[in-house]
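With one protein chain withheld, the remaining protein chains of the complex are depicted in position.
Every chain is named by a letter (A, B and C) in the order it is written, and numbering of its residues begins at 1.
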Amino acid sequence: MNVKTDLRAERGYFGELWFGAKSLLIGLKVTLKALFKPIVTVQYPREECDITPNYRGHVELVFNPETGGCDCIVCGMCARACPSDCITVKGEKKEGEKGKTLTLFSLDFTKCSLCGSCVETCPKSALTYSQDYNIAGFTREEFHYDLIERLKRRHQQPLAAAAGGN
Amino acid sequence: MHPATEKLVNELNELPVAVAACDYAQRGYHYEVDVAADQVRALAECMLKHDMYLVFVGGLDVKPVPRVVYQFASYTHPGRFVVRAAVDENNMVPTISDIFQGASWHERETRDFFGIVFADHPYLKPLILAEEDVDLKPLLKTEEALKDISEVSWPAASDVSSKPEAKNKAEQG
Amino acid sequence: MPPELLRMIITAVLVVAFVFLNAMILGYMERKISAHIQRRPGLMEVGPHGVLQLIVDGLKLIGKQLVVPEGSSPFLFRLAPLLSFAPCVLPFVVIPFSRKLQAVSMDVGLIYILAMTSINVVAVLVAGWASNNKYSLFGTFRSVAQAVSYEIPMLLSLLAVIMMTSSFSLEGIIEAQKYYWFILIQPVAFIIYFVSGLAETNRAPFDLPEAESELTAGFHTEYSGMGFSFFFLAEYANMFTVCSIATILFLGGWKGIPLPFYDYSGIIWFLLKVYGLLFVMIWARWTYPRVRFDQLMTFCWKYLIPFSMANLLITAIMVKII
Partner (left out) sequence: METAKEQAAQYTLEPATDIPKSNHYYLNMGPQHPSTHGVLRVLLEMDGEYVIKAQPVLGYGHRMHEKMAEHKNWMAFMPNTGRMDYAAALPFNHGYAALFERLCNIEVPERAEYIRVITSELNRLVSHHLWLGAFLLDLGAFTPILYTFDDREQVLDILEDITGSRLTYCYFRVGGVCKDIDDKFVERTRAYIKRQRERFKVYNELVTGNIIFLKRVEGVGIISPEMARRYGATGPVVRGSGIAYDIRKAEPYSVYDRFDFEIPTGTTGDSLDRYLVRLEEMEQSLRIIEQALEQLPDGPYLGKVPKKLKLPTGDANFAVEAARGELSYYLVSGGGDMPYRLKIRVPSYSNLSLLPELAQGMLIADLVAAMGSLDLVIPEIDR
């Protein structure tokens, strides 16, 4: 299929003038119309866009309300699946419990490429994506996240706020 | 087989090159060609004559000698050729950049990554790497990782039945 | 102090103040109009709807260092912004803002203005040459060639009006439009003048001397701080001058239906017309792509000059007959 070729027509001296003037006026019409249309942008730091719940930010541990912690069994699948080696998981064996207990889950977000391998390989579905998208910091260390700490903070703050209200 | 491809294959058979038809569904190309370094130019001219275009030129570091891989295809009919040329004793292959001008950059890149020299190339300066990295050759394999050419080729047609993917399928099932 | 000297000082202060104010208004207008054409809000941060942004920008520019590049000619490099700014201020002296508001009444007012606006090209030449930058030099080449060739249709189109009024005096031309505006009988001259005016002030689609996508910033690539802001001021002052000439010659100057505030209706009408034309200039800039250099020249020599000459000829015949 050929694209339209009428744009290439020989128009002659006055034909070109007429064609040109008309096209320029049509262009002005388009922009004038736009001038009176509502704006489509968002004043970013003042207002923020609604982010879709499917947004895939960095990983977070999933809160399990029954245990009050997370479901991680320290199998290390996520750390092995990570293409950039940015996950470190450590756990220790405690007396009277089967399996290990999570003691450290750190994510080096500076290296993460947001592929989602860790979330997909997790056998206990203990990992999920965070919704944070406007992340900024001054040092690299600010992006070395301690996910256990983050989990605690996320689920203690509402409680503390409620307590403060009372 | 498209008649134009057939003509090309017939002409290639007249050169001292080994042309083998392949299963497109399995490999994604139609013909595999093995060629010696001194026949590369004749082959490229033949490709040019038969309306093929150059898809890419790349290197492949294998024992006993590295290969230069060319791929040709056509705008008008299906027919994808993968050409493997063994470098000569000086680690050289003649350039085809005067036949397919697009090869010039690909050859420079291959020089960057593999150190394969393209004889008579008019301007074999590093393209992608910096000029001081002329001896870096990042894609060359280490001694232990280096494999023989037979270890990275499809098994010969006779033992098609023992294709590994058949095994894969069995694992799936 | 002799009253004449006092008058001159007051005029000078007012004119320079007006140039700065005009640049601020136009800068705000340009950014707001472009924003809304592109469907974004534009300036919103400093002051309500960002009205104070231009003041902050001005302060920022004053505070910045004027970096003189290595290998440049430091004297000429520093001279060029001043050379660009000074002649732009002078035309304001003779522009009749209303019947009573005019600093100096001059019989050859029009010629004076045209002479002053032509100096700008020298400043651009000096700026581009002194910068020791190839992009700047490109911008300069283009600017000089463009300004010189577009002067011809511009003057030819103005000549048609001058022939009808037999006067170079701006008040005289306004008085001659007692019953109708000259745009009605000289539409071709008006269009040619306006297009040449766009080219003379290096406004898009004729902004080749500072074509961003080709020459990064053209002749003022190397300028920073106040050096840059002088070019910026000069551009807006030139735009105002071009539009006020168009208003005076074709749109009846300060003439208009008397408004309730009688004393000021002249100046209100004048500014309304001028800023209306300036709006069109800005509107066009944010609509069109940039022309190529040879096309710019072709357009001038193939269309503008023949048309303005034909227009002049017809005007001459009509003046003779009537």
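Keep this in mind: a contact is a pair of C-beta atoms (placed from the backbone, for glycine too) under 8 Å apart; a residue touches a chain by one contact, two chains touch by 3 or more.
These numbers were taken from a predicted model, which means no experiment stands behind them.
Chemist: Tell me the shown chains the invisible chain touches, ordered by label.
Modeler: So, spelled out: the chain left out of view touches A, B, C.
Chemist: Who touches the missing chain here, C:Q38, C:S118 or C:T165?
Modeler: Result: among the candidates, C:Q38 touches the missing chain.
Chemist: Per the definition of touch given earlier, which of C:P205, C:G227, C:G253 or C:G266 contacts the omitted chain?
Modeler: Looking across C:P205, C:G227, C:G253 or C:G266, the contact with the absent chain belongs to C:P205.
Chemist: Over the whole complex, note the residues of subunit B touching the chain we left out.
Modeler: Per the touch rule, subunit B residues meeting the hidden chain are 25-29, 48, 51, 53-56, 58, 60-61, 69, 71, 73, 75-76, 78, 80, 82, 90, 92, 100-102, 104-106, 111, 113, 117-130, 134, 138-139, 147, 151-155, 163-169, 171-172.
Chemist: Which parts of subunit C are in contact with the chain that was left out?
Modeler: Within subunit C, the residues touching the omitted chain are 34, 37-40, 134-135, 138, 141, 204-205, 207, 211-214, 216, 286-295.
Chemist: Using the document's contact rule, name the residues of subunit A that touch the chain not shown here.
Modeler: 1-5, 7-8, 16, 19-20, 23-24, 26-27, 29-31, 34, 40, 52, 54-56, 81, 83, 113-117, 120, 129
Just so it is clear, only the chains that are shown with their structure count from here on.
Chemist: Provide the labels of all chains in contact with subunit A and in contact with subunit C.
Modeler: none
Chemist: What whole-number Å value describes the gap between the mean CA coordinates of subunit A and subunit C?
Modeler: Spacing between the chain centres: roughly 48 Å.
Chemist: With chain centres taken as the means of their Cα atoms, state the distance from subunit B to subunit C in Å.
Modeler: Comparing mean C-alpha positions, subunit C is 63 Å from subunit B.
Chemist: Counting in whole Å, what is the centre-to-centre distance of subunit A and subunit B, each centre being its mean C-alpha position?
Modeler: Between these chains, centre-to-centre, one finds 41 Å.
Chemist: Would you mind writing out the residues of subunit A in touch with subunit C in their complex?
Modeler: 17, 24, 27-28, 30-32, 34-41, 43
Chemist: Looking at the complex, which residues from subunit C come into contact with subunit A?
Modeler: 33, 35-41, 44, 283-284, 286-288, 303
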